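As you look at this complex, bear in mind that one protein chain is not there, while each of the others sits in place.
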Amino acid sequence: MTRPGLPDEQIAQRIAAELEDGWYVNLGVGIPTLVGNCLPPGRDILLHTENGMLGIGPRPPQGEEDIDLINAGNQPVTVLPGSCFFGQADSFAMIRGGHVDVSVLGALQVSERGDLANWMIPGQRVGRVGGAMDIAVGAKRLFVAMGHTTRDGAPKIVKRCTYPLTAVGAVKKIFTNLAVIEVGPAGLVLLEVAPGVTPEQVAAATEPPLTIAPDLRTIPF
Amino acid sequence: MTRPGLPDEQIAQRIAAELEDGWYVNLGVGIPTLVGNCLPPGRDILLHTENGMLGIGPRPPQGEEDIDLINAGNQPVTVLPGSCFFGQADSFAMIRGGHVDVSVLGALQVSERGDLANWMIPGQRVGRVGGAMDIAVGAKRLFVAMGHTTRDGAPKIVKRCTYPLTAVGAVKKIFTNLAVIEVGPAGLVLLEVAPGVTPEQVAAATEPPLTIAPDLRTIPF
Amino acid sequence: MNKGYPSSAAAVADIPDGASIMVGGFGLAGLPVNLLRALAEQGARGLTIISNAAGRGDLGVGRLFKGRQVRRFIGCFPVPGHSQHFEEQFLRGEVEYECMPQGTFSERIRAGGAGIAAFYTPTGVGTILAEGKEQREFNGRSYVLEHGLTADYAFIKGYRGDRWGNLAYRGTSRNFNVMMATAARVTIAEVEEVVELGALDPEAVVTPGIFVQRVVRGEVYDKTWVA
Partner (left out) sequence: MNKGYPSSAAAVADIPDGASIMVGGFGLAGLPVNLLRALAEQGARGLTIISNAAGRGDLGVGRLFKGRQVRRFIGCFPVPGHSQHFEEQFLRGEVEYECMPQGTFSERIRAGGAGIAAFYTPTGVGTILAEGKEQREFNGRSYVLEHGLTADYAFIKGYRGDRWGNLAYRGTSRNFNVMMATAARVTIAEVEEVVELGALDPEAVVTPGIFVQRVVRGEVYDKTWVA
């Protein structure tokens, strides 16, 4: 069955539209990485990668990769005018110190109060947390980018996460193939639906109740 | 009355003789600063200054001072091949992390168990501690350079410091105009006397008892 | 994104009474003299000044004490015989003073900027500066608990900077500027030269622009050596 709503590239595009001129942005692997490919023109948006670079440029042409120029997903990047480098302790000082305007991470589950689970599957014995926990608690705003449900159709937006947590109460907005949902103080608020998707469809694919925003709109492209 | 024993320059010279090839050395103001003028030739001894430089070179000729190149005593310095710069947090990471081989500080009082008082006079109301406390606890070895007594002849090496402490049990060796004294686990040990000075004279100018080292010698020049 | 401001006056114009301000510099090296001059002219009062030294005569933060703009000073080393404006006001009880070891000062600011709430340092154990503070043993050695320190503003001085706020320094002028840049809500950097994006060697950028909100070319630098 084809996934309804937006393909990953359009989820990324919707997130990119959210990014303001002058923002420092950290992108996790998966859909978040795609955000880097569709940054809105005319805005200086600086990408931070926790392995030690600010202002990362696009992937170089094949054959011009440099093993000393990579992002946290181990993908080759390039230097832009205004880029700079630093060590990992300084990099996480930026993150944990609240200097990164927004981080976009993938998720296995997000709870209605903004808890994030994205690093481990229950019963998995080899933990590999990477920088996710620091990024989740440290960024000024945490966005999640993910498919709205699992491949089996089970909700990934849940009342309580059953997967091991990455951070408590950290997620601010969730961007999926079906919708844009805000984690508000009184619970989840449905802000936008994908073209052709109804609020009812979103609600059916979401475990906790959704408040529909008075100015609910269709994600514009 | 002229001070007996060594002039300050010779105290500094005696300390300099103690410094080994490859040592990183932090020098306080006063007599310690003079140590930098008499480093033994043929040894690479790197001077650290806590305001952010390693490998400080000698004072430049008059007229060639640079306000961006100073030591912690606010004196002009020069760059040597192999020098480098860093911020104050990194500089104190070096000190507190035990990376500096020896620090030489002045003192108002040193106790028989190596307590140091060098930053404040009792009753003084404006504290100015600078980096002394960090340097005293952080260096691998702490040497004190000072006149053996106050100008009034009162001992500065005392049973217990009456001045506000800089650090507890930190001093390893004391270099004065009269003697070189080690702070040992069982108390003070007189290692060397200045030319023309007797162990009895040193003992008379020192409040706590002194053990005389079996190989007591006259400070060689 | 352009963090450039047309003048020091413009860069400090919005600082309100009662603000807390970190001020970099050690001696004259890395001292943001133009921002300090502008703040003296701007006239904000009741300030908390976080600075290693308390000024040298009218120089540095001395100017702010002279103008009675400071309510509280957090620092390490008012220079004897030189920080007279501060000393007089402190001794008259007009200015509060929190004195701490320089390494603790540096580390508290770094912690503040790095999201570390507090840390245990061996510095100061057994001294009056540790009195009333929590102490704890780790591996048989005593440590004092110290807290991260942040401020509303930081005044720092770089050598060269670009419009994204990336800064390079010169010699021993990094000193407190490097940490302070990270620990304020609004970091204002004055530089001797504003350069094009890409003109700074990315391997020699010491303060990444993420930490800097405003950049201004300092109007006047007197680099004459004063003994």
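When the chains are written out, they are named A, B and C in that same order, and each has its own residue count from 1.
Quick note on the criterion: contacts are C-beta pairs under 8 Å (C-beta built on N, C-alpha and C of every residue); 3 or more make two chains touch, one makes a residue touch a chain.
Please read all numbers here as calculations on a predicted model, not as lab measurements.
Q: Write out, one label after another, the shown chains that touch the chain missing from the document.
A: Per the touch rule above, the missing chain touches A, B, C.
Q: Out of A:Ile95, A:Val158 or A:Ile219, point to the residue that touches the absent chain in the complete complex.
A: A:Ile95
Q: Could you tell me which of A:Ala17, A:Met133, A:Ala203 or A:Leu216 touches the chain that is not displayed?
A: The missing chain is touched by A:Met133.
Q: Among A:Phe86, A:Phe143 or A:Phe175, single out the residue that touches the unshown chain.
A: A:Phe86
Q: What residues on subunit C make contact with the chain left out of this view?
A: 107, 111, 114-122, 136, 138-139, 141, 143, 147, 168-170, 201, 203-204, 206
Q: Residues on subunit B that touch the omitted chain in the whole complex?
A: Residues touching the hidden chain, for subunit B, are 21-22, 24, 43-44, 46, 48, 54-55, 79-86, 90, 92-100, 138.
Q: Spell out, residue by residue, where the missing chain touches subunit A.
A: Looking at subunit A, the ones touching the missing chain are residues 49-53, 65-72, 74, 76-77, 79, 85-92, 95-96, 115, 125-135, 137-138, 164-168.
The criterion applied here is as follows: only the chains that are shown with their structure count from here on.
Q: Of all chain pairs, which one counts the most C-beta contacts?
A: After tallying contacts for each pair, the winner is B-C.
Q: Averaging only over C-alpha atoms, locate the centres of subunit A and subunit C and give their separation in whole Å.
A: It comes to 35 Å between the two C-alpha centres.
Q: When the centre of a chain is set as the mean of its C-alpha atoms, what distance in Å lies between subunit B and subunit C?
A: One centre to the other, that is 29 Å.
Q: Spell out, as numbers or ranges, the residues of subunit B touching 2 or more other chains.
A: If we look for residues of subunit B contacting two or more partner chains, we find none.
Q: Please list all residues of subunit C that touch 2 or more other chains.
A: 110
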